[in-house]
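For reference, the structure is listed below as structure tokens.
With one protein chain held back, the other chains of the complex are shown just where they sit.
As written, the chains take the letters A and B, and residue 1 is the first residue of each chain.
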Amino acid sequence: MNAGAAPLLEIVDLVRYFPVRNAFGRRTGWIRAVDGLSLAVWPGETLGLVGESGCGKSTLGKTVMGIYTPTAGDIRFAGREIGHLPARARRAVARDLQYVYQDPGASLDPRWKVVHSLHEPLKIHTRLSRPEREREVGAILAAVGLPDAHLDLYPHELSGGQQRRVGLARILTLRPRMVILDEPTSGLDVSVQASVLKLFRSMQEAFALTYVFISHDLAVVRAMCARIAVMYLGTIVELGDTAAVFETPRHPYTRSLLAAVPRIGGRRVTLDFVLEGEPPSPRDVPSGCRFRTRCPLVQDVCAMEEPPLREVDGRAVACHFA
Amino acid sequence: MPELLSVRGLSVDFVTDGGVAQVLDGISLDVGPGEVVGLVGESGCGKTTLARAILGILPTGATRIRGGEVRFKGADLLREDPGAVNDRVRGRAITFIPQDPYTSFSPVFSVQTQIMDLMKWKSPRAGHGGAARSSFRRYPRERRRADRDAVLETLRAVQIPEPTRALRRLPHEFSGGQRQRLMIAMALLPQPDLIIADEPTTALDVTIQAQILRLLRTLVKERGVSVLFTTHDLGTAHEICDRVVVMYAGQEMEAAPADAFFARPAHPYTRRLLASVPSPGGEIRDIPGDVPSLIAPPPGCRFHPRCEYATAECREGRPPPRVLAPGHGVRCHHPVDAPMGADG
Partner (left out) sequence: MRLARDRSALFGLVLIALLVVAALLAPVLATHPDDVFELHPAERLRAPSAVHWLGTDRMGADVYSRLLFGARITILIGVIAVGASLIVGVPVGLVAGYYHGWFSDVLMRVSDVFLAVPQVVLAIAIAQTLGPSLPNVILALSATYWPWFARVVYAETRALQQEVFVESTAALGASPWRLTALHVLPNIASPIIVRASIGMGFTILTAAALGFLGLGPPPPTPEWGRTIAESREFLPDAWWYATAPGLAIFLTVMGFNLLGDGLRDVLDPRLRRSRAASDA
């Protein structure tokens, strides 16, 4: 990570709300999926974005990707504002900024042969000739460890793992600078997960990629990400170097989250686990600090003022008492 | 000490389009009274099939039980009169917590209707046999009242707020975590001897999972209920289980008390599995090869194609059970005798 370099991705006060409509179509409220979030991602790093369901991490990924347009706030990629571009210009950004779904195999058109799916990104974004495209595709296939024979097959003729590799290869043909990985190991067996993570690592090295790694699995994020941002109900509550955050979490939610993760070989964490209740719905975000309804340190000020994300010793925390 | 549940040499086949899949191959397993046993394995290993076979709810058309026995309190459930098993055992002495809280309730009936329906047939106060088998059974008022009190008390025990009001609600008004609490309550109400829980926290967030696991363990220990808990997540097994059994491709590989299982696993597969859990150091180890097809499985020990210690005898026949220490059994010709550490 180059301290002097400019961030590759800068998110400034990003907001993304979804309207809630009743049976007549009238808007009765908002789902505040992303509610004022700021973040920077530096070239070459792997930033982890963790949180539980409803925290907005997936919405954040999709909004950065352009699948949703921001309700407010800015997104700057390689110095250029991309949140409010016209459609055609936004599509061109896809060359450098890509998104991997939880199941990359599902991103393939079932009626297209693998070779066509792999050529497609190059057809959309470049003017390479057919032989030039073939060369690129061949190189990528080798990089993800798939034989040329697979080119002639349909997705359903491949195994789940092979489909996943094809889905990744498709994105890599563009040689993007940054890839957003959205829950890439969710639901996978531990040994399969290990293979997938190894693949991501080798891709990162081979193609000099920058990753934003969205996951609810803290063990995976800890192994893969040098920096980590913890989200709760649409905002970041803690941000810092992974090792430091895991060692000394400063935000009460981070502490509870880490305390809930089983530690094989250690004491049973559930014996000491104290966080009660469920997270509030993003429709009904509590005033002041969002975590106050479940926080063991709650005081009066927490209901009145929302704590800003402040930096203390290289760590950013949003808590009045950090 | 006689085991509560004793599965011996159970083999189950599934008939599929591609051929006959040998989903379970001579599985043996014990659950003692008041014990929480974890059944750990990756997808396709057969743990859900085993759970269903014990409950007797395998799909009838395509399934064949090729052999073995399932002894519960001494009686073989596979050979007993099915009516008696349905009446006394299923939903009563053995209850079930399913995996997906979002699809395990009927969406059109209130929680009260669904729980009281359960109590009508499976309450500890309900009789056995005879009239119990008729579909139009009467539900005497005093028993109904006693059952309802038991329901409210159990809902409080699983920490559902305002139980009386909660009963009137529909399932979709509850979150996933709350629905699993309801399922736990429903599993406890018939006062079972054994609860089979099929990955009950897989669909939940990690903080909710921690709450549910703690709750479940507290309640079963209080009431002396045994649990057979299937999961693919080793961390979950670590949290809640007294003993752990690991399965691979329809065969059980190792069974040990939790401490020994995580600290000194003997079977090469167990060691590889534990090693593939992402470590904070950042090293990632996977297992080379792929899970075998169950239609044409490898002979002998089914893990041998991927095992670094495999020799010819591993192909010849399934390794016999070997006892390494009290409660610690393994089926392997080359068990490893070393703590789980840097080597993996």
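As a working rule, contacts are C-beta pairs under 8 Å (C-beta built on N, C-alpha and C of every residue); 3 or more make two chains touch, one makes a residue touch a chain.
Small disclaimer: the values here were computed from a predicted structure and weren't measured.
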- Task: Mind giving the shown chains that are in contact with the missing chain?
- Result: A
- Message: Going by the contact rule already stated, which one of A:154, A:207 or A:321 would touch the omitted chain in the full complex?
- Response: A:154
- Message: For the chain not shown, which residue from A:125, A:201 or A:255 touches it across the whole complex?
- Response: A:125
- Message: Using the document's definition of touch, tell me which of A:103, A:134 or A:241 contacts the absent chain.
- Response: A:103
- Missing-chain contacts mapped onto chain A: 65-67, 88, 91-95, 98-99, 101, 103, 105-111, 120-121, 124-125, 154-156, 158, 160, 163, 167, 170-171, 174
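The rule is short, and it goes like this: only the chains that are shown with their structure count from here on.
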- Whole-Å separation of chain centres (CA-atom averages), chain A against chain B: 33
- Which of the residues in chain B end up touching chain A in this complex? 42-43, 175, 177-178, 205-211, 213-214, 217, 232-236, 238-240, 262-263, 272-274, 276-287, 290, 340
- Which chain A residues qualify as touching chain B in the complex? 52-53, 159, 161, 189-195, 197-198, 201, 216, 218-220, 222-224, 243, 246, 256-257, 259-265, 268-271, 273, 275-276, 278
